[in-house]
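This structure is in structure tokens; I'll ask about it shortly.
One protein chain omitted, others in place.
Order of writing sets the labels: A and B. Residues in every chain begin at 1.
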Amino acid sequence: MPTPDPGSGWPAQASLTGEVDREGPIWKQGAFRRDPWRPSPAGGEPGASPVLLVKARWVAARESLLSRAAPIGLLLEGGERVDDIADDLARFALIALNFAKFSDGRAFSTARLLREKFGYGGELRAVGNVLSDQIPFMRRVGFDAFEVHHAPTRRALSEGLIAEVRLYYQPVGAVPGPGTRAWLRGSIG
Amino acid sequence: MSKSSGHVQVLTANRLGDGAVVFLNFDGDWVATLAGVVIARSPDEARGLAARGLFDAGRNLVVDPYLVEMREIAGALLPTRQRERVRLDGPSILDDIPGYVAPGVGPANTTGTAAGDAEAAASAPRGQTLQRAEAA
Partner (left out) sequence: MYRYDEFDAAFVRQRVAQFRDQVGRRLSGELTEDEFKPLRLKNGVYLQLHAYMLRIAIPYGTMSARQLRKLAHIARTYDRGFGHFTTRQNLQFNWPKLSDIPDLLAELAEVEMHAIQTSGNNVRNVTADHFAGATAEEVADPRPYAEIIRQWSSLHPEFSFLPRKFKIGITASEHDRSAIKTHDIGLQLKRLAGGGLGFAVWVGGGQGRTPYLAQLIRDGLPEADLLSYIEAILRVYNLYGRRDNIHKARIKILINSIGIAAFRAEVEAEWARIKDGVLKLPEQEIARIEAYFAPPRFATAPPPAALRPADRRFDRWVTRNTHAHKQAGYAIVTISLKPIGGIPGDASAAQMDAVADMAQRFSYDEVRVSHEQNLVLPHVRLGDLWSVYQELKAIGLSEANAGLATDIIACPGLDYCALANARSIPIAQRLSARLAPRQDLVGDLKIKISGCINACGHHHVGAIGILGVEKRGEEHYQLLLGGSGTESAALASITGPGFGPDGIVDAVDRVIDTYLRLRAGPQEAFLATYARLGAEPFKEAIYANA
């Protein structure tokens, strides 16, 4: 049974975690792993394996998908709203947010809304242009999995060499993590 | 750009380590002077030069390579755009800057590499474009 990252503060949810594999694309829980998820085939039925749907597909096929037994995941592009599907979020074992360019920072806000406003507890995965210098920020806003293809970033993750400033001036989430400046916790602590 | 208009192209970039303005010369080196610079006189040559710029940027020698249009006058090269003239000659107001110390003149900068020394020598008194081209 997978456990959440210690200190992440997010409640435990059943999510899929692939086998450890050094060549695997997904960095999660301290290792590279195979990806148990597949993108939804264009047209036709999703089949029986865990499937990742774009929002338009979910909205169009929602009724038939709600009763589906196999895990469903949601893939969102930067700027896609989540408040109009807020009631469905718990249905997704995985929500993947795409960073179309690494400079497109919309998903940082979407991630915080998912975690803090809508209480989403499943796997929140960063996909697209994921580079080592953004990963510390991504972790703080609630991502707990990363699809990484950039070779130097993969090396940095594997070797634990991501240079980060581990002191935080601003609380993120309901429970400020370690290293957060005390006074910005407001009434907490 | 054509022979009849007297316009040619040279390849320029900024050196990665110190940002200095450099040009590609016939030895394939990036140098801070127009002496011995590679000149493209046709669209094909220009394309080849631009490709070389991208290649060297990929090798992390330089940053932001691009072609500069020059007028050839009596064997000397003069950029057609004011922007490129300023980029070649350095700020036009160096004489008026309070406390300005030209490189290689005042206290040594700290890196002290051979490349750094060469840059300092090459960039000390920024001369006239035409004179530098004549030295080629």
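In the analysis below, contacts are C-beta pairs under 8 Å (C-beta built on N, C-alpha and C of every residue); 3 or more make two chains touch, one makes a residue touch a chain.
What you see is a predicted model; the values in this text were computed from it and never measured.
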item	value
Among shown chains, those touching the left-out chain	A, B
Chain not shown: contacting residue from A:R57, A:R125 or A:R140	A:R140
Candidate in contact with the missing chain, chosen from A:T17, A:S40 or A:T110	A:T110
For chain B, residues in touch with the removed chain	14, 16-21, 57-60, 63-64, 80-83, 86-87, 90-93, 96-103, 106-107, 109-111, 116
Contact footprint on chain A, counting only the chain that is left out	78-79, 102-106, 108-110, 112, 117, 131, 133-134, 136-138, 140-141, 152, 163-172, 174, 176, 181, 183-188
